[in-house]
Every structure is written in C-alpha cells, then in structure tokens.
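Complex shown without one protein chain; remaining protein chains in place.
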C-alpha cells in the first residue's frame, strides 16, 4: 500500500467525504489559503467550490453555532481551528448546544458536526498555543472525542467522524502531521470508540493516545531490547472510551501505565487509572501509574521545555521502575538526532 | 455564636472585604437588583456605591477580561454569575489569560480576581442550568477552585479568595444557600487549599465537596446507627487539593469513597481515586469507589431527576457494600420530607 | 409550501387575502397565546410545572405578526421566553404544555422543559436557555438554506439583552457577509431580568441602528401593533426570499409579569407601577380588537367566539398534559447520542 503523511490522510478523508456526500462542507480560518492548514485542506476549494470550502471571520463562537444550525438542516460541517486554544471562545456553543442538543430536545434531532482542533507543542508555541484539553471534552456527555496517531487512523477516523450523527471533536497533534503511514485509498473507515492494540505484550499495559503512542513505541523498542514486553493500547477515541480493550489488556498484564498529552491533574489518563483501580482491583499486581504533562502551562523558551514533555525515556524509566529493573534509559535521549522541541528536522517553526 | 445562612455568609464576606479594602469591587448580572443574587449581594450597592457594586451587560467574556485588566492595576474584582453554565462564554479569558498571566509574563504580575459561579440542580434547571464543571477548572494550572459546604466556610473562604493574589473560581451550590450555620463576625478567614475532617471515623474515608458533604453527613448518621464509622473529608478547595489530609485519612481507614457533584467521567472524584490508587496502593484494603453524577445532562422533568443525583441513600448503600454489610438504606429516602428535586421546602423555584 | 401556519388560524378565517382577515388571524393568534400564558400563570403555583417558565404576556403582538408572515416550512428559533414564538409558528400546543409538566408526551419528552421547545414539523427548530446562543444556530440554518438552494427563511427571536453578547455581533456579521436568508427579530422589552437598558447599553444606542451598521437593512416598529409587525415582517420576508440577504427588525414591547414565573412584580422596585400601567393601556390584543370593532371589521360575537375557541384548545392541552404519563426514569439515561 502507498505511504502518505498524516496531513495527507486528513486531506484525503475530507476529499473523500465531500466527494461522496454533497452535504459535507468544510470551513475555518485559512482552509483555502496557500498553506491549507498544514496541508490538510489544500486543493479542496478548487475541487468542491467556495460554497462548500471557505474561510471565515475570526469569530469562533458564532461559527460553531453556524455549524450546529447548518447540521440541523442536514448539512455535515467540518470546522477547523489551527489551535485548540482558539476554540476556548466557543465552549458555549459546543457544550451548551452541540453536546446536549440530541438529549435535551428529546432525541428529535442530532448535531452531526466535526470539529478539527490542532494540538500544539514545542518550538516556542508557549502557553496559549499548546493546550491539550481532551479531558475537558471527555468530561462532557454528548461529545465524541477522537485522537488518532497514525495516518491510517487519521483517515479512517475522520471519515467516521464526518459521517457520525453526533458532534465529534477531532484532535490532531501537530507533531503527527508529517508522520508517514500506509493508508488505504477511497472510502475507508475506522470505527469511533475502538482502541487498537498496537503491540501485544506480557509485562505492562501502556495506554496511550495521539502523539504519546509514538513515544511509547520508541520506549517499547528500547525496553524490548532489555527484555521487557509491553502491551500498547492506542485509544484512538478518548470518548466514548473503549474500556473493554483497556480492561482486557490490564487483566492480562496486571500492570498499567497510562499516558496523556495533557496536564496530569484531571487528565484522561487519570480517569483510566481510576476506572482500572476501581474495576480491576484484584487483577492489578501493583499500583497503576500515569505519565502526563506537568501541571504547568507550556513555557516558550527551549531551555524551559527541555524535559518538560513526556518522552520515550520517561516511559522506559517508568516501566523499568515498575518492574524493578535497572535500565539505562538515558540512551534513548542520547540517540535523538534533532532538538528536543521539534518532532523531526522537517519542522522549523513557526507553528 | 449566631447562626446565619450560607447566602448571608457570602453577603457578609463581600461586605467585610469591601469595607476593609476599597480596591474590592463587585459586579455581575443582577448584583444590585431586588433579589441580589439569591440574597448574597443585597445592600452592597447602598453601602459601597454604584462605582464599586454594579450590574453589567450580558457579555460574560469581555466582563471577565475587564476583571483581569482592573486587577492588573490593583483592583480586586469579584464577579458573579447566576449559573456556571453562562460562564462557558468566558473560557478564553479565564483559561488563556487569567490562569496563565502570572506564569507567562514571568511572574511580573498576578491576576487577583474572584469569580463566583452558582451551580444549579433540581427543580427543572435542566441541561443548561445545572452543570458542575469543577473538573474543568481543576484541570487548568493557575486557577484556584473553591467549593465550600458550610456557611462558616463560605464566609471564610470567600474572604480568603478575594484577598488571594491569584484567580479563584468560587463555586456555590444552589442547594446550600439556605443552609444555616454558626459564622464568626468580622474578618474571618479559612485558608484556601485546606480540607476539613468533618467527622473522624475508622472504617471508610468519604471524600466530598460542596453539597455532597450534606448528603454524606445524612448517610453517615444513618450508617453510624448501623455500626459503621466513616471519616468525612470535606475538600473545601478542589484545586490546589489538600492531598495530605486525604492521604492521611485513607492511610488510617484503608478505604476510599470519593463523591462528586459533577459527571463521573473525568471528575475530581476520579482524580482522587487515581491519586490514592497510585500513591497509597499498599494502604488500601480494597478497591476505591466513586459516586458522582451520571454521564448525562441533567434532564428537566422531575420524573427524570428522580434518582438521578447522588443522595445519602446511595452513599450508605455504597459504604455498606464496601464493608459487606446488609443495611436497609431505603429508610433514608423514606424519611425525606420534601420532593426529591428541592433541597427543602423553602425552595419553590424557579432558580 | 406556501400555505400559512394553519394551526394559528381559527376555522372560518381565511389564511390571507383581505387585510381584515389577516387582522383577525393576528388577533386570534394573540388571544390564543394569551390564553395559554394566563392559564400557565394561574396554575403555576400548584408546583406541578416544575421548571423555570418565562411568560410573554403583553408581548404577543410580535410573535403573532412575525409568525403570520412566515411559511410553515420556514425556520424559527427562539430564547428562554419562547412560548409565544412556538405557538405563533404553529408549534404543537399540547406537546408544549406536556413539556412544561415534564410529561413524556412533551415536545422534548420532558427533557427540556419550558426553556427548550422544539417542533420541527412546524419549522420551530428550537429554543434554549442561554442568552443569545440560538442566534448563530439560526444563521447556520440560513447557511443551510443557501447551500440547499430552497426558498426558505430562517427567523430568530432574541431580546434586547441578547444584543449585548458578542455572539450576536458575530452572527449578524456573518449573515451579512454571506447574504444569508435570515430574519433577525429583536424584542426590546427594555429589561433583562430586573436590569434596565441604561445600566447595560451605551447611552443613546438604538439597537436597530447598531444592527444596520453591521451591514444589513434594519428598521424598528411598535411591537404592540400586531398589524404593523406583520406588515414589516412580511415585507422583510419577501425581500429575503427574493435573495436580498438578511434583515433586522427591532420591536419595542413590554413584559407585564415578572421575568420568570407567574407573578406581577412592579412592587419590588426595579420598575414602576406607572410604567406598567402605561404599557398595559397599550395591550396589543385590546388595541387590535378595538380597531376591528371600531370600523366594523369584526363583531363582539366573533371576538367572543375566538376567545372561546382559544380557551377550549388551551383547556384541552392542559387536560392532555395532565393525563399524559411521566417518562420512565430510565429515559434519563438514554439519548445522549443518536
């Protein structure tokens, strides 16, 4: 199968959805500009016209309400924001309207909108271009929250999101846009609400989402060389969360390390630790653990983000500690070939 | 000591703060109207003038920014919203500005604002007048989140909040406004970030906040008659959370039941279960538990809220189950003298 | 497609044509709304309608006028104070009363209450309890109309207070930018809860002028003159349907009773009894009735007949609501997702 980037996979999903169903529209700041939201919306306006693909005013709250209203009459809007942080302006429409519409109007009508939010990190994004607030969305009944890691999942889940009958918050980590992967052509869907066991393993269950899955894979490769076998569950959807898959894995390994790209306190990883502790008490061999962002805003200076985010070495260290093994996890960082604040040398700012 | 209501205690705290410090101002929709925000702001404008106590336009986002700006020049604004739900319009100002200001500007300046939000419940408040989103605020580094239960704590914590140098979200549960209690006169403070061991006990630690503490007390009274001794920790502040007090109690009892007025998934109670599970593994005698709102919006019809919220009988049942005791918890509900959707017969709507 | 709202027009009154039959349709619509609201008021203290309820008594002229100007398949959205709009658009009355009583036969199966009404069959797409937050939703409906290329209009009601929200400004601007088929109706009753305009809006602001400066035709009129409201709304709707883009109408009016609930509250100090009485003299129903009687377009008997027809329908609706079952408690735990 051909290999394309996560960003191209998003672009393909949008294109496929719009081709299939003329009710799908796509708007947001810059969707039709020369950069095309990190390449994800390039060419769509040319293909589908400016009535279906359009730029918008900087008015996040109303434009979310507009999506809701359009969806009540059969349109399927996909709205995009270049950073999640900007979307804080639209919490009223998202939470008071979109999330509740189907319930509060007695099931008469749902709100099939998809909201793409990009999660920033590193290279000076700073406090207001880096927030990973999936825990907020997951706390609100009525929202589906999707966080793909691979290009394949990005395409399959975005198509499922667009054709889902409910509001979906679709979170794209900026460090994933250039990740390559094999992606089927055409209409290809991954169901919302299904986690993926990326690697089977025996000793520890690692539960991750989005970019954390990449770091977990690096850590596991290293751990494997050191004789430690982890099972990696990539959530893909954080709400509704696939508790069965998580529970089945922890039942098998008896150990849990939950990862999160957001701040630790009140994180989705915390919820996973809580549910596993409450529900799988007797299967657990030891205390569950969590690795997440510290409870601080992301600082801007590269000197301050050094060591700030969870990386493979931290994951390896944590797993080693759980198993009481001495492992030289420092090797992982030593082998990294690019500065700590970029996902790879392809990235040189600004966003 | 004289006994006053929670609402009067809030009123006294505001009055005391404004008397002491002319930099304190107080505004919000209806603060100077004949109802005075459930009585909490009555008389303030007469005492302190309409330059310090004033109504405002229905413009929640800008008015939060206004509070931030005023606080940068030494003013201490107390802003009030009759429901938390309305404040969803102001998340940009709260999260992107207030919470981060001190950090992102290198500690040059903090934002000493207090935001009073009233949490609805029952009597037909319905989906958009009943949200308990403390978990959202607690997830944001840089916010303090206070949730008093008693009149005494309400006064002491509000005074501490107003004179705190940081942004404080002060959450008042609507069902508490008429609760009576002994409250010291004058300037009386309870420190932010300190939980209160309301009752000592041996068998189970119940961690609660705000109105859940009232239900827990009812449950414990009943449990005590049945020979079960609970320790009740009223958090009072949910961020920063007093982990020492929670941990010390669980170390003693070996059992945890965490209560929350918000939706279960991603709740503060979940974070407590997670941290206790991770940190006190070997002290726990059994799986920790959580009781919180179901993951559904609050419906309007009284037929649908019947059994919807956590009540004393649920707490008693849960504790009894943990201890393997058979207890007829149905008695608690049977003894209740007013409809299930009001805190007492003093309440007859609409808000 | 082009028929008027049938349910607001009593048998025997033609649904268009001569001015006098329109006037009678307006009068009946108002009387019917008034009968509903008065009945709610008189029974509210029974504590069986257990949800916040905002009455429109005194404000019926606007709902009636705008409702008559719209087609059944046009869209309408509204606010916390939505009963009149829902009814004027042809919304199902028994389903509304049942909703307020929390019954399973309610338009939201009891989940929404008075502040959340919906009847999509009548084009009433929803009302919500957050000030200003249906405005962009109605604009989104307008966008959908344009995309689907139908000939509908999306109409949204909101109060003077709602125009203070940023989302109002953003929504009107977007409708103007895209020339969407949206009719904005501001019901200016001079108060937001207990707060008069002067503590909320800059001195000298005229809401319709402000709206005009955002980029769409805007005018204002007396909301207690239902015929005038109808004329203005009709003209606006015609223009919008011709593709001329959105329009804005502000109507002044007055709420007679308390902001939320059944009582009069002129004694508590935020407004004067005199102010209330002056507005009461301008009762939109009485004014239209007198005009019809005055020039002989209607007889006293006709009017009594309307009142009786309306009251019978209202009584039926209350009986329906009363007899309807409550939803099963388990329904609270369903319906978050479709």
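As written, the chains take the letters A, B and C, and residue 1 is the first residue of each chain.
In this section, contacts are C-beta pairs under 8 Å (C-beta built on N, C-alpha and C of every residue); 3 or more make two chains touch, one makes a residue touch a chain.
Everything quoted here is computed from the prediction, not taken from an experiment.
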Inset, instruction - Counting contacts across the entire complex, name the shown chains the missing chain touches. - result: A, B, C
Legend entry - Among B:5, B:45, B:97 or B:265, the residue in touch with the chain that has been omitted: B:97
Legend entry - Contact with the hidden chain (one of B:25, B:44, B:119 or B:304): B:25
Inset, instruction - Would you indicate which residue among B:15, B:41 or B:110 is in contact with the undisplayed chain? - result: B:110
Legend entry - Contacts of chain B with the absent chain, listed as residue ranges: 25, 51-52, 56-57, 59, 61-75, 77, 92-93, 96-97, 101-110, 141-142, 144, 165-166
Legend entry - Contact footprint on chain A, counting only the chain that is left out: 29-30, 33-35, 54-62, 85-86, 89, 123-129, 294-297, 299-308, 341, 348-351
Inset, instruction - List the residues of chain C that touch the chain left out of this view. - result: 164-170, 173, 176-177, 200-205, 209-210, 212-216
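Criterion: only the chains that are shown with their structure count from here on.
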Inset, instruction - Tell me, please, which chain's centre (mean of its C-alpha atoms) is farthest from the centre of chain A? - result: C
Legend entry - Chain at the geometric heart of the assembly (C-alpha centres): B
Legend entry - Chain centre separation (chain B, chain C; CA means) in Å: 37
Legend entry - Interchain centroid distance [CA atoms averaged], chain A/chain B, Å: 31
Legend entry - Interchain centroid distance [CA atoms averaged], chain A/chain C, Å: 43
Legend entry - Per-residue overlap in chain A, given as positions that touch at least 2 other chains: 61, 92, 96, 103-104, 141-142
Legend entry - chain C, residues touching no fewer than two other chains: 106, 108, 110-112, 116, 128, 130, 166-167, 336
